[in-house]
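Everything below concerns the one structure shown next.
Of the protein chains in this complex, one is absent; all others appear in place.
Chain lettering (A, B and C) follows the sequence in which the chains are written, and residue indices restart at 1 in each chain.
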Amino acid sequence: MRDVAIVSFTQAPNVRDAGAMNEVEILMPLVAEALEKSTLTLQEIGFTCSGSSDYLAGAPFSFVMAIDALGAWPPISESHVEMDGAWALYEAWVKLQHGAVDSALVYGFGKSSSGEIRDVLALQLDPYYVAPLWPDSVSLAALQARALLESSAYSEKDMAEVAARNRRNARSNPKAQLSGDFDSAALLAEPYLVSPLRKHDCPPITDGAAVVVLAADDLARRISKRPAWIRGIDHRIEPHSLGVRDLTRSPSTELAAEKAGVARGPLDLAELHAPFTHQELILRDALGLKHGVDINPSGGALAANPIMAAGLARIGEAATRISGGLANRAVAHATSGPCLQQNLVCVLEGE
Amino acid sequence: MASPPEQLLSASYALEYTYTRSVGPVIGRFLTGLRERRIEGIVGSDGKVIVPPTEYDPVTGETLEDFVEVGPAGVVTTWAWVSEPRRGQPLDRPFAWALIRLDGADTALLHALDAGDESRVSTGMRVTARWREETTGHIRDLACFEPEGA
Amino acid sequence: MGELCGVVGIGQTKYAAKRGDLSIAGLVREAALRALEDADLEWKDVDAVVIGKAPDMFEGVMMPELYLADALGAVGKPMLRVHTAGSVGGSTSVVAASLIQAGIHDRVLTVSFEKQSDSNAMWALSSKQPFSPHINAGAGGYFAPLIRTYIRRSKAPDHIGMLVALKDRLNALKNPYAHLHLEDISLQKVESSPMLWAPIRYLESCPSSDGACAMVLAREALAKDAPRPPAWVLGTAMRTEPTMFAGREEVNPQAGKDCAADVFSQAGITNPREQIDVAEIYVPFSWFEPMWMENLGFAAEGEGWKMTDEGETALEGDMPINASGGVLSSNPIGASGMIRFAEAALQVRGLAGEHQIDGARTALGHAYGGGSQYISMWVVSSERP
Partner (left out) sequence: MDNPIEEIQTPIRLDYRYTAGGATARFLRGLKEGRILGQRCPSCQKVIVPARGACARCGVATKEEIELPDRGTVTTFCVVHIPVPGSAVKPPFVCATIKLDGADIGLFHLVSEIPPDEVRPGMRVKAQWKPREEWDCTLENIRYFTPTGEPDVELEGSAHA
């Protein structure tokens, strides 16, 4: 495998409603900033790939307009996935492995404020058997949470502690949407939203975007004093029907972690794309995270969940800490689909 | 169009369409069964009975075609209590979403459970199908499930 | 640099206005199973799945790869979903090939589809957002003015578009998968068909189809031992430019020229007209054949129509274009690009059946999308480099 690193990361302030800012207006300054940090111009970038969703935007071809934020002239080598930007990063990483290009620009973006996101996500479900019942995303997560609570030693208190820690961590993240000091006992006194989930177990609704620049080999070393090298990256998918899956585990994360080599060395930190508190518990187990691993120093998806950018942001957050010398080895994770159906795992290291 | 405050110019709109979905032989047979108030599953490549039936094995992708009748009663494997139903959901009063393993099935079906109150729902409880008055061959022919003996 | 990638299996559905006999999963499986069968492989032999389609609003399923994971045997495997507007079938093939070329996987299944009959194409493709351009005249409303400019600049005679429409429908009669089988097609029928977006007539436009296309790609060591001859991928390229900016050349877009230059250079092609034996080009409206001939460098600017006029792009011509009948004969949008790529591969494999071009060794697959701004291409050959 060719050495490929993350050399630049920016993200938009994560907000409940970006208001009058459209996707181009959100992305344009971010792309400029990410490129400036990388010292590359768009024309020097070998490949560009983005992730977004038409249903999130409520319009077909929503990614086409986003090209306007780049200055794609002369024309650029470019692709798009209808997935979280983390998978766009994967496609770009593959392109760099092929070896024809040395750098890539990757971005993910979405405004969840535009629609009723809990209902929009119901359209991800089987269109014959399930979507016509309109089960919303929080209800599906609640089914998973109860399955976990009733089959493991985890309690609602453990879930509240996940929420409290993530939002405490988010205090040092100026881009976070939700942060602060929460007492898990006080959180447990709150009513259920969809039992067994309370509001704090669920992600905020977020508008946002994230941008990453990848570079290979010597170019990465020239750009960054301490590139965050991608030592392994893999993603796997599970069956779609919730009634077929064991919702209390994440076998696709386990498999992706094995392929990405998570266990090949000690980890300093993990950035997990766990929109719901119980999903962090499932992912911790799936990744075999030991005591002492700093989980979601950014606050994770419970502090800001810009759908289509949140997974990419996890990779960017982990990389930033490696480049900043705060960690030597990290795992970043992204998820897609109902109840963690599809998962991506990325292992990052300093020199 | 709503008149906006200074700076912001926004308006609501609906993405609305009634899709006509051809269903193919397997889903078609299941829905035809529902119309006749019968629930059928399909036998997977490992012998397990999958409900609702898929045209393919969920793990191996192999084509499937052996049907067996299941239910109409079964067991709740997990559930979530909804105190505020949303538009389009099967019930407009508080209900539980439940994964239900029907008798004779090895996988669970997602549907609504009309139990009246959260305290009456538990994992492992027995439930049975409640049919819509008029069945047409649609997943919503199952109006919802209800506690057995209710 | 990188692994060599071979196309070892190709599967297509019968294209039709409505495949009322199939679910969405059934549709993609019909193509995927045929591709596996062609490659003499089973689901378990596939390492990863790359799927592509155009806007999710066609089927009203958000990110349908999630629902289709089991149907495509992807459980426990990596699965990617590509969407680059109308070029997506091409881009999906390019992404799938890159997984082989980068040495990441041994075998990749790639599938693209559209089940347009679940909704309505004009509805699914138009923006419902407030404040968006108030005049929505459909895809033809966007492309017809470009065609008019092409005709004005090139001084092409009016019948060129009709010739393309006739040729592609005649070719489709030799392709059992094609949607349109117009047995009694004639120049007169094309000419007397109603104007939709003048200068585009009804029979100069693509249909709206249900359909799926699939390919199995494999690395060199596996492809050379495949049961049927592989098509070797000599080059792949994608280019994008913005939809609207001052001075944009939309009739002969730079993205297309750059993409062609890139893919030909990878494939060692210096004279495409001489070295490419057959091409499958994305032509949703007949006039795009001469326009793309110029964009791809098969003809000088302003001269593309002469190739059509002189019969050079016909089956028996020296530069056959869309021997399969093309997009004008089958158009499940999300799959249309991959069909071009797959038909190019079928030609060099010698497996194109009745529309086989004798001795085809090197072929081009081409797709475009958006406002002629997303371009993808590959060059495939029967000869292993």
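Assume a residue touches a chain if its C-beta (ideal position, glycine included) is under 8 Å from a C-beta of that chain, and two chains touch if they have at least 3 such contacts.
The shown structure was predicted, so the numbers you read here are calculated from the model rather than taken from an experiment.
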item	value
Contact list for the unshown chain, restricted to visible chains	A, B, C
Full-complex contact with the absent chain, from A:Val24, A:Val101 or A:Leu326	A:Val24
Listed residues C:Gly9, C:Gly60 or C:Gly235, member touching the removed chain	C:Gly60
Contact set of chain A toward the excluded chain (per top definition)	19-22, 24-25, 28-29, 31-32, 42, 55, 58, 67-73, 113-116, 119-120, 123, 127-128, 131-132
In chain B, positions touching the absent partner	1, 4, 7-23, 28-29, 31-32, 35-36, 87-88, 137-138
Residue numbers in chain C that touch the chain omitted from display	20-21, 60, 122-123, 126, 129-131, 133-138, 140-141, 144-150, 152, 194-200, 242-251
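Here is the rule we use: only the chains that are shown with their structure count from here on.
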item	value
Maximum inter-chain contact count - chain pair	A-C
Rounded Å distance between chain A and chain C, as computed from the means of their C-alpha atoms	33
Centre-of-Cα separation between chain B and chain A, whole angstrom	30
Geometric centre distance via CA averages, chain C-chain B, whole Å	38
Multi-chain contact residues (two or more partners), chain B	9, 13, 15, 19, 21, 23, 27, 54, 58-59
Sequence positions of chain C contacting 2 or more other chains	23-24, 57, 59-60, 70, 74-76, 128-129
Touching residues (chain side chain A, partner chain C) in the complex	48, 53-55, 58-61, 63-65, 67-68, 70, 72-83, 87, 90-91, 94-95, 97-100, 120-121, 123-128, 131, 234-241, 244, 251-252, 255, 336-338, 341-342
Of all residues in chain B, those that touch chain A in their complex	7-9, 13, 15, 19, 21, 23, 27, 31, 50-52, 54, 58-59, 77-83, 86-90, 97-99, 101, 107-112, 118, 123, 138-140
Of chain A, residues touching chain B in the complex	19-20, 58, 115, 118-119, 127-130, 132-136, 139-140, 142-147, 150, 192, 194-197, 239-244, 247
